[in-house]
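In this view, the complex is presented without one of its protein chains, the others remaining in place.
Letters A, B and C mark the chains in the order given here, with residues in each chain numbered from 1 onward.
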Amino acid sequence: MFPFIYEFHWTPVHVVFLGIFFSVVIVILSTLSIALLRSYKAFRKQQHETIQWEAEFEDLPVAARTCRHQITGEIAQRTCNHEFDCRSCAVHPTFLAQRAPVLAPAGKEESVFGFTMPLDRYYHRGHTWVKYEGEGVYTVGLDDFGKRMIGTPDAVELPAVGTTLTANGTGWMLKKERAALRILSPIEGVVVQTGTAQDGWFLKVRGREPIVETRHLLRGEEIKPWIMRELERLQAAVSPEGVGVSLADGGELVQDMWKQAPQVDWDGVWGEMFLQA
Amino acid sequence: MNITRRELLTFAGGSILGALFTPIPWKLLDDSAIWTQNWSLIPRLPRGPETFTFTGCTLCPGGCAVKARRVNGHPVSLVGVAGHSLSNGILCPMGIAGHHLAYHPLRLRRPFAFTGKGADSPLVPSTLDEIASNLAPMLKDIRSSSSRGTIAVLDQRPGRVLSDLYRKFVSNFPGGIYAVAPGSEDPTLTTLRALCNTTEGTLGYDLENTRVILSFGAPLVDGWSTPGRTVQLLQNRNQNGLKLIQVEGVQSRTALQADTWLPIMPGTEAALALAIGGVIVRQNLFPAKIEKTSPDFRTYKTLVSKFEPEDVAAVCGIPSSVISETAHALASNPSVVMSGYDPAGGPLDNATETVIAGLNVLLGNIGRTGGISLHAPIPSPGATTSPAVGLAQVPDHSVRLLLIDGAESGHTYPLSLLKRKLTADGGTVVMLSPYLSSRSALADYLVPSPAAFESLEEISTPPGARRSSFALSLPLLKQPDTTVDPATLLAKLAGASGLPSVGAETVESCLRQRTHDIWLSKRGTLATPTGSSQTPVMAMASEEELWKGLSEGGWWVDNMQDKQVNPRLTLLGLMTPDRYDKASAPALDTTGTLKLIPFGWRNATMTASVAPVLSKLFQESHLRSLGGRVHINPSTLAANALSDGAYVKISTHSGNMTAQAVADPSVIPGVIHAIVGPSPNNTASKDRPEAEGILGLCAVRDDGSWRITEATIAKA
Amino acid sequence: MDRQFIPRSVQRSSFARFAAWILPWILLLGLGLYAMYLCLAEGLNQTNMDNRFAFGLWIYLDLTVIALGAGAFFTGFLLYILRREELKAVINSAVVLGLICYSGAVAVLMVDVGQPLRAWFTFWHPNTHSMLTEVTFCLTCYLTVLAIEYVPVVLKNRKLRQIPRFLVFEFELHKVMPVFAGIGTFLSFFHQGSLGGLYGVLVGRPFAFREVLGIWPSTFYLFILSAAAVGPSFVLLTTWLVQKLSGKQLVKPEVLRFLGKVSGWMLIVYVLLKTVDTLYWINHTAPAEGAPAYTFYTSPGFGTWILFAEIILLGLLPAIMLLSKRLRERPAVLVSAAFLACCGIVMNRFVMTIQTLALPTLPFDQMMSYVPSWQEIATFLAIVAYGVVLYSLSFRYMTLFPQERDIRQ
Partner (left out) sequence: MEQTAQSKSRYGMVIDLDRCTGCGVCMVACAVENNVAPAEQKATERTGVTWLRVYPVSNGEGFPANDTVFIPMTCQQCGNHTPCVSVCPQNAVEVDPSTGIVGQIPQRCLGCRYCMTACPYHARYFDWWDPQWPEGTEVLLNPDVAPRMRGVAEKCNFCHGRLHAARTKAAAAGRKEIAAGDYVPACVESCPSRAIVFGDLADETNEVSRLSHSINTFQFLPKLGTAPKIFYHSAKEWVRKMADRAPLA
């Protein structure tokens, strides 16, 4: 190709042809470089938590991505396209304007289809709850639905004190059997204290601002239809094996579904219920 | 000046960047990619000074002149010598690759003995002295009495000084035989010599002045005598007016080039010749003197009267009008009638050869311009005590010790022809040869003789030549130390048997002797290789001048006047008319028996006889058929429920073998045209050479011919 | 034992069963690799190709496989450029198929050439007039593109995605995927065309030679069309096959129907143009080169039925089957039509490569025949085995059909 080597002759055709060829090569290489550069930057900026959620959300089954307003029946059908982050959703405020669900006073417990779901706190779609403890500190824990699905975890890996959490990012890890479950953090903030399963909570988090944005979390009257929906999803996820953990018919809810039906592909069920691909 | 690390790095980086804009790294890359493919399998080319040597080809008796291009002393290519008076600058395909033959994979590189006669007996390395001492008791025994068989030398190329040496050697033994191999002489001329009752001089064809050649299968354009002679004559037909009538049962290359092709049913050639003779006799087309000078003219006339063209036409498939036309063409022009000696099919039978040769007598061709001349042989010390006999004439079971010369006539013959000459115990066979060939299957001792262009040899008069000639074949290749000069072998054997010296101990000294004889005779002229100048021997100051001229590739040609031919020429010689009774009977057999006719191409009839590069013709194209294939007319194939390319089993009284059939419309129906040799690339067996093949199936008749054998074919 | 790597919520057979399935293919792959080694070490004398049949089984299969692999570019084109989001359901599978087809073809090409170490000379001394140069350039580029497209599929593996760097890279790569899809489409157009041009330019082979339109022979355009027509059919067919083999529904029936419809439209256009081209060739191009078209169909085995089979039976018929909404709704018809369309391209490529070479050119030539050697067949089977192994691994450990989780089995 280089002139003078073994009498290679350049013609206009060469210029056109090689021009096109090298343009293609350059486009491929530069696009690849851009992707590499951007991922490097994102990684440097600690955006991988957000990105991971975005990526996982993309891969969730459609049934797991239903908009909260469809769950409550406010809208016929809507699939969330904001990774469950209603803070950036343009549609969410319009619904809020019509009817905003509110928290119940502290200590108010409610049994929803047999699950203990206190209505004094916010719930994340990944089955965690958030409760404001005052002075900018929030307690974060696994909700009753989540607890009963897993039973007693084999191991819990909590983030160290001082770790910054991202909303929808990794909250903590649960290990059960061979499954490693990522429990999504419902809010953003810095971990100030860690708890245990016995404490009933796992993390105490201090937000950057005294009041952390919680618009994306479920609350109040949204809980019941949501749990209803989750039971349906659970039923669907479990049913291929035909195991009756279905409890919406008024039966007694088991405390440890895993123990009850070990033959179920719990790994898949948990993944689906805890919103990870 | 301080150079910082940074500056150094900048400099290095800049250099690399700069170098990328020069062709150097790219060319290096290119070259190294090419280099990766130039592994040791690709030979290094020879380098060195380029020289040219004039020499002569000794692969067959044709003796074409060769100009060799040599690099660093090694010959890299051979071409004919343009302007050469005898070979006209033409080489045949074998000759053009002749310099490769010395490196043939089947080349013998040292003397060997076989441990037994069996097909599985291995080759055991031996030495010349060992062989001589092993043979000594037998040689002494033969010298004292020939009752238990005698010694014979089979010469494949008679007429050389070495031939004289062989004759001298065997004459020391009672009953010692000097035999010439089939194909080493022209069959028509040999027969004619018998009809002429002459032993003086050599017969030759005056083709240059002939107008009509009637050839009974002689391969005139494809390996007959010196190719340059006939090919050029035929190519210049529009100037010299020559007509070629080819009588052959296959449309050979010669038949394709002939003016007239007479597609004859093989085996009926005698009938055709007699019918032509009959037309000539009946219509008085012969010279009047023949009637008086030929003692058997009456007998001949009676004989040919039985061969009316109409009857013969039915037998041989040639229309009577054509027979008549041919007779007229022969009689009204200077003409020559010759027979074909196929390199593998051998001569026609004795009776047929006789009537073919006899046509020349009848036409008065002997001793006439454009006919057949008698000329003086190359000057020779004479005193040759043993007469030459054809191999067929050697009494059966008479040879106890056979010595086969290493030179090749380019022709082959069935081993059974040779085998039956040996004593009942199989005799002892010493074979001089550059290669392991199918013939070495008979040998007890193999003595490696020099390959082509490895030693000083001679080019003596080619068969059928008009004049005697002589030249030297100068070596182009270094002769391996282990090869044995034939003269040295003779000296060793003579020494071992207590004989006095038989003469020169090397071929070179023999050739010096012959040069000396020529110089003494003062005959002929020496031409430079390209014919640019000619010097009469008479004008030469010394013998050394002649030798020097010959050593530079010069060519000696005799200038003696033709000899007088014995006027009392017979037409049938010793052949009795009743031998032709069968010839008039219809030859077409419809019982399903086919005629197996072996066919060969001169010099290409044996495994080792062609250079590996000849694979281009035999293996890598359809130009020449590989040995072992049989060409059969499609109609005959179909009649036997066979198809083109099928493997067929050929059966004769001698056995059977499997061959691949080739549907070939150029072969007459009813004939199996069997190709003998070569398989240029067959190096599979280096011990006992491969089986004889087709020739092993051939029936050898009492007269030594094996041209036609009855055979049947079936799907293999 | 390999559950950790299998995507969540999908059912895959036990590892033992998977191993039992994959092992014979790996053995076949091993045999093929040995055959390839023989060809590379001993030379191409290991094949039954010869000077007259200089291209054999391999080139034929390369052309076929690349045509079938066109599903990757065409699906990508429809999804990323024309925004047919329903094709998301098969894009990963299509990419894997494309990668298998192209990498397999390139691997065989490397064995097929006499001096593979010099393959890069094409970039160094390019002859811009040669269709093969275009093919080489486009193929290398497109293979790179396919590899890049395959990276996200791999990185999304459940275990690999736990590594944040991979995850982030995958995410970013996914964002620029339309660029690659565009480049891939561009390249595919050229090399599919150039592969057609490969034979169309052979002025010395009147059977293959076609008139030049623009700067390329008509086969250039026909190959693009036929590849684009059959690519979706092949994706359809493989998806159906995987569904049958795995016993699961992997995509919604509408997706397959859509693929069939696309294939049908492309096919009908192709068949029409191919007919026009054939008629022009019969009446003008071939006779002008001194070879009346009928002479190509006089040999036994190569009669005019080939034309009928190629254009009507394996072209028009499947096109009609795919275009009729009523017929398309029936899965058996849909799959049969896709199968026929794929057979059509297999046949077309056979005619273009093998028949072209089998036909004589010199007046005294005969029809040639050629039977591939075991080394050639084994090399080809190795590519099939490689495809099955790679696809099986991808299917087991990666998410080839995102809809699989949505569809309740």
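Everything below uses one rule, namely that a residue touches a chain if its C-beta (ideal position, glycine included) is under 8 Å from a C-beta of that chain, and two chains touch if they have at least 3 such contacts.
Keep in mind it's a predicted model, so treat the numbers as computed, not measured.
Within the whole complex, the absent chain has one touching residue among B:Ser85, B:Ser398, B:Gln619 or B:Asn640, and that is B:Gln619.
Taking the complete complex into account, B:Val231 is the one of B:Ala113, B:Leu192 or B:Val231 that touches the chain left out.
Where chain C meets the missing chain, the touching residues are 43-45, 49-55, 112-116, 118-119, 121-122, 124-127, 129-133, 136, 198, 201-206, 288-292, 295-296, 298-299, 356-357, 359-365, 367.
Contact between chain B and the absent chain runs through residues 34, 37-39, 41-48, 71-72, 74-80, 90-93, 96-97, 99-100, 102-105, 221-222, 227-228, 231, 235, 251, 253, 256-257, 261, 263, 611-617, 619-624, 633-635, 665-669, 680-681, 683-684.
One rule holds for everything that comes next: only the chains that are shown with their structure count from here on.
Between the chains A-C lie more C-beta contact pairs than between any other two chains. One finds 40 Å separating the Cα centroids of chain A and chain C.
The centroid of the Cα atoms in chain A and the matching centroid in chain B are 97 Å apart. With each centre defined as the average position of its C-alpha atoms, the distance from chain B to chain C rounds to 61 Å. Annotation for chain B: residues 26, 30 touch two or more other chains. In chain C, the residues that touch at least two other chains are 124. Residues of chain C touching chain A in their complex: 3-4, 7-11, 123-126, 128-129, 133, 137, 141, 144-145, 148, 156, 158, 161-162, 164-165, 167-176, 179-180, 183, 186-187, 399, 402, 405-406, 408-409.
In the complex of the two chains, the chain A residues touching chain C come out as 1, 6, 8, 11, 13-14, 16-18, 21, 24-25, 27-28, 31-32, 34-36, 38-39, 42-43, 47-48, 51-52, 54-55, 59, 61-63, 178, 180, 236-237, 239-240, 265, 267-269, 271-272, 276-277.
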